[in-house]
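Sharing a structure here in C-alpha cells format.
Of the protein chains in this complex, one is absent; all others appear in place.
Order as written gives the chain letters A and B; numbering starts at 1 within each chain.
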C-alpha cells in the first residue's frame, strides 16, 4: 500500500455521485423557481428559456466538474424534468429530460467529461428540456381550441397568433444557444471564483 | 391517499386539461378534472393555497368572458388573453403539483417509487433533492441579508453584478454543506450493494380506488376514440 494514491473508479455510480446529483439538482431547481417567479406574468414566460440556461450554467458547470461516469447527467436532467412536471408544467419536460439527458450525457462522454467544447454542446442540449414547458402550447393547438369554442372564436384566433408555430423553433433555439452561453458564463465563474475558493 | 394515486391524477390532468387530448368526448369531464386539485387541497386542509387557486382560476375565466363580451381589442387585449389563457391552462396542473408536494412526505414518496420499481439511482438523488431545498433557500436568505447590510440591491450602485454576488456565495456554501452531507450519509452505509428497505407503509384504500376510477374514464374514452 506504500505511497499509493487511493482512488477507486468503476463504472457504477456510487453514493457520493448520487448525493452530488441531488444537491446540484436542488440548487438548479431553486434557481429555476426563483426565475419563474420573476416571469410570473405569463407573457414573460419565454424569459425562462433565456435566463434558466444562462444562470443555471453557473451551477451546472460546477456539477460537470464532478461528473466522471456515464449516467450522472442523464439522471440530473430527468430529475429536473420530473421537478417541472410535478410543479405543473406538464409531462413534456419529463419526456424531453429523458431524451436530452441521454444525448447530453453521450456528448459529454464523447469529450471524456473534460473537453470544453463538448461540455458546452452538452449543456446546450440539456437545456432543451426547458422547451418542453412550452410544447403543450403549440402541440395540437387546433384540437385544444376546438374544445374551447365557448370562449369565442376571437379568443382562439388571438391565441393562435401569439403561439404561431414559427415561434416554437425560436424558443427552442434560445434554450440551446443560451445553454451554450450559460456554459461559457459558468466556466468563467469557475476560473474567477470557484477554483480560488477551492470547491472544485 | 397513496402517492401513486396522486401521480395518476397529475398525469390525467396534464394530459387532458393541459394537453387537450381526447377532443369533444372528454370535454365535459375537463372541468371536473380541473376542480379535483382544489377539492383535494381542501381535504388536506391547505385552505390558503386552495382559496388562492380558486380565486385565480375564477378571475381568469371571468376576465376572458368580460373581454369577449365587451369586444375588446388591441394590444392590451392580446396580453390579457395570452396571460389568462396560459394561466388558466397551467393552473390546475400547478395546483395538483402543489397538493402532491404538500401532502406527501419524502419517505412516502420514496416508498411509492420503490413499489413502482424505480431504480435507487433515481430515488437517492431525489430524496437528497427534497432534503436540500430548504437548505438552499435558507442559504439564499442569509446571503440576501448579508447583501442588504452591504447595501447591494437592484437600486444600488452594484446592481449589474447582483447575480454574481448572489451566486458565488450560494454555490460555495451549498457545495460545502453538500460535502458534509455526503460524508455523513456514507458513514451510515449509503451506497451498499444490498437492497435497501423502507419502513414507510403505503397502500391503496377506498379513496384511492374512487379517484382512480374517475381518472380512468377519460383514458378509456381516449382509447375508444383512437381505436375507432
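Rule of thumb we're sticking to: a contact is a pair of C-beta atoms (placed from the backbone, for glycine too) under 8 Å apart; a residue touches a chain by one contact, two chains touch by 3 or more.
The working rule: contacts and distances are computed from a predicted model.
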The chain dropped from view, which UniProt name applies: "(2Fe-2S) ferredoxin domain-containing protein", "SSS family solute:Na+ symporter", "NADH-quinone oxidoreductase subunit N" or "Energy-coupling factor transport system ATP-binding protein"? "Energy-coupling factor transport system ATP-binding protein"
Determine which one of B:49, B:103, B:121 or B:176 touches the chain that has been left out. B:176
Could you tell which one of B:35, B:185 or B:222 touches the chain left off the display? B:185
Contact with the hidden chain only, please: which chain A residues? 1-8, 15-16, 192-193, 196-198
For chain B, residues in touch with the removed chain: 105-107, 127-128, 130-131, 134-135, 139, 142-143, 145-152, 158, 164-165, 168-169, 172-173, 176-177, 180-200
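Throughout what follows, only the chains that are shown with their structure count from here on.
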Please report how many Å separate the Cα centroid of chain A from that of chain B, as a whole number. 17
With touch defined as at the start, can you tell me which chain A residues reach chain B in the complex? 13-16, 18-23, 25-27, 29-30, 34, 41-43, 45, 55, 58-59, 62, 71, 75-76, 78-79, 82-83, 85-91, 136-137, 139-140, 143-144, 146-147, 151-152, 154-155, 158-159, 161-162, 189, 193-194, 197, 199
Spell out the part of chain B that touches chain A in their complex, as residue ranges. 10-11, 14-15, 18-21, 23-24, 26-27, 30, 64-65, 67-68, 71, 77-79, 81-83, 85-87, 89-98, 100-101, 120-122, 124-133, 135-137, 140, 163-164, 167-168, 170-172, 174-176, 178, 181-182, 185-186, 190-191
